[in-house]
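Complex shown without one protein chain; remaining protein chains in place.
Letters A, B and C name the chains as they come in the text, with residue numbers starting at 1 for each one.
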Amino acid sequence: MYKVDVNSDLGESYGRYTLGMDERIIPLISSANVACGFHAADPVVMMKTIKSVKEAGTQIGAHPGFPDLMGFGRRNMTLSFEEAKAYTLYQISALSGMCQAQGLKLQHVKPHGALYNMAAKDYELSRAICEAVAEFDKDIIMLGLSGSETIRAAKDCGLKVAQEVFADRGYEEDGSLVNRNKDGAFIKDENEAIARVVRMVKEGKVTAITGKDIAIQADSICVHGDGEKALLFVERIREGLENEGVEICSLKEVCK
Amino acid sequence: MYKVDVNSDLGESYGRYTLGMDERIIPLISSANVACGFHAADPVVMMKTIKSVKEAGTQIGAHPGFPDLMGFGRRNMTLSFEEAKAYTLYQISALSGMCQAQGLKLQHVKPHGALYNMAAKDYELSRAICEAVAEFDKDIIMLGLSGSETIRAAKDCGLKVAQEVFADRGYEEDGSLVNRNKDGAFIKDENEAIARVVRMVKEGKVTAITGKDIAIQADSICVHGDGEKALLFVERIREGLENEGVEICSLKEVCK
Amino acid sequence: MYKVDVNSDLGESYGRYTLGMDERIIPLISSANVACGFHAADPVVMMKTIKSVKEAGTQIGAHPGFPDLMGFGRRNMTLSFEEAKAYTLYQISALSGMCQAQGLKLQHVKPHGALYNMAAKDYELSRAICEAVAEFDKDIIMLGLSGSETIRAAKDCGLKVAQEVFADRGYEEDGSLVNRNKDGAFIKDENEAIARVVRMVKEGKVTAITGKDIAIQADSICVHGDGEKALLFVERIREGLENEGVEICSLKEVCK
Partner (left out) sequence: MYKVDVNSDLGESYGRYTLGMDERIIPLISSANVACGFHAADPVVMMKTIKSVKEAGTQIGAHPGFPDLMGFGRRNMTLSFEEAKAYTLYQISALSGMCQAQGLKLQHVKPHGALYNMAAKDYELSRAICEAVAEFDKDIIMLGLSGSETIRAAKDCGLKVAQEVFADRGYEEDGSLVNRNKDGAFIKDENEAIARVVRMVKEGKVTAITGKDIAIQADSICVHGDGEKALLFVERIREGLENEGVEICSLKEVCK
């Protein structure tokens, strides 16, 4: 039996500002990555998001980012090891404690935006993040780009890992994502995207931009909930997976 | 045997900015109130503070404040119940998780600055703070102004309470602190201040600004560590208490 | 010939967050109040807003607020005189310089949210704001609640003033707005609202919540652009005013 998790970034509103369609995407995913107040979210938003996720029975994870609300955590920042570790620990602690007050436990941690992308290529940065997670709670699953330095660092820290793939993105031969500005960065045909995801899950393979098949592990698929079109695509991916006998379940189940 | 706790606000540096003489005051107190990143402190500062407090064997508590770094949490802000509760929960969660990573447990929570002063007079605001603490962990001790609304709300929320007194401040007949701009707001004579503290602890009484003796409960004495003079005064208070047979111990011991 | 200005708050987006329908409301108003980065807006948003306002030929003003992005400047804060003055000066300077780079000049200043409301009743706070404006540029028009302390302070500082009225709000006999939680706070009937506005402009009178007519000066009408319904209402107000022979023109024209 094939299993895969479907995750999405949530709880990214802030004060008077609303972002995303959280109520719509939550029922469609098995794991929610919740912003922790650095790149998005404030404590009131976090509380509401936790309650929505809890109500839906979806698993919850922390989505720590750079301290850059103005840039939504999407701009590279050069942090020291100590800073990256402390910022991660602060954010996951804040979310975890708010979950605890609702009787929930953090399932996973997935870095956000530029932190995710930088860490995927930078072992030391990944190590700082993963040490924070491991010192906080060894049972938390680290969710990172499939085959990345984040996965390697997480394993070195003794954490359980979950490898993330993207349905709508092209891959280089080394398993990294094709740069967004390059041809082939995005898989525009929905049927092709779904077929690729199914193959990644069932065969552990994907065709790189060069035409060569490469090995890839797909524990979780990243989806978006920021528009009608995105939501429809999630429904189609779910359908495609289920039609192919792939069960969608939380990271906890996948990583068992 | 008389017992009292001695507490101080700590960990108020931020990034490149240093405040206080934490290394000097920590060995002189039994409970440390550690800033949580809203009115002061950043995650790196918090991590260092936790390690210093741990090393000294001092008990640790969270010191949540208004989200106002520019005003150091000393300016009144009008928060909704929901905001006050979520902001408190976020801050104590963040600090608590960072403590957990160091094998420490939060002993208490004491609101900071304007939040402390507003809550002392405002049951609803105190209630929001105390509900956050109680939903997070029922075992945490709430430290608030002796006889204040904060104490009342904490009891209503089923929390253990610790009542705080000030050595260097005058009291009104109703037990509130004399306004800082009024004559008699400060006890300038050190010997008198120490004598007053000893009497508060041993007799549960203090002479109000009107000359009348009032009842007051003294579980903890607030001291400052922001200068040589302040540090010397703490040493003298400690000496004064010990000479009078009062044992200085953590809130956990006092509130047993 | 009767003249009145129509103003609206604009440029309140921030980073990845979008608020309001600026492109739609700008052509319908004669004066734009542009957020300056404290309660809303970042420099990129400000630059875009200035360009949109410039293109439409609408007059521009600064909309300074409390340093409280999380609360959108809608929460009361207790600032010292020095703080209120410096925060105002900083914000109007920032916007003014950005306008200067586009060849525009600030027409007016209108405080935002809680700062507007607090200042309306607090002469000292208004004075701090108005001193900042006057020291920056004596030619800037101060836009405040009709009959408020802000108007009084602005006159005392030698500034030109523009008195603002609300089409959709009830008034107390003393000219203050009926509290939002009280019956009669809002004028729900659109025709009534428009008739009231026309009368305020032409007769200088409005019927207070008590039924008594009071004097009121209406130099500018505040409108909202945060939804289809709001935009339609602005069109109806414009129509209503023009049908009654009232010319809509900028504050500069009204205050000449």
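Heads up, the rule we're going with is that contacts are C-beta pairs under 8 Å (C-beta built on N, C-alpha and C of every residue); 3 or more make two chains touch, one makes a residue touch a chain.
Keep in mind the model is a prediction, meaning the values are calculated, not measured.
Novice: Looking at B:D5, B:D22 or B:D42, which residue reaches the missing chain?
Specialist: Looking across B:D5, B:D22 or B:D42, the contact with the absent chain belongs to B:D42.
Novice: Out of C:Y17, C:F72, C:Y87 or C:F233, point to the residue that touches the absent chain in the complete complex.
Specialist: With C:Y17, C:F72, C:Y87 or C:F233 as choices, the missing chain is touched by C:Y87.
Novice: For review purposes, identify every residue of chain A that touches the missing chain, sorted by number.
Specialist: Contacting residues on chain A, toward the hidden partner: 67-68, 70-71, 75-79, 83, 114.
Novice: Touching residues of chain C against the unshown chain: what are they?
Specialist: 37, 42-44, 46-47, 82-83, 85-87, 89-98, 100-101, 132, 135-137
Novice: Tell me, which residues in chain B touch the chain that this view leaves out?
Specialist: Answer for chain B: residues 14-19, 40, 42, 69-72, 74 touch the chain left out.
The rule is short, and it goes like this: only the chains that are shown with their structure count from here on.
Novice: Which of the chain pairs holds the record for C-beta pairs in contact?
Specialist: A-B
Novice: Determine the centre-to-centre distance between chain B and chain C, using the mean Cα coordinates as centres, and give it in whole Å.
Specialist: Chain centres of chain B and chain C, defined by C-alpha means, are spaced 43 Å apart.
Novice: Using mean CA coordinates as chain centres, what's the gap between chain A and chain B in Å?
Specialist: 40
Novice: Quick check on chain A: which residues sit in contact with 2+ other chains?
Specialist: Within chain A, the residues that touch at least two other chains are 42.
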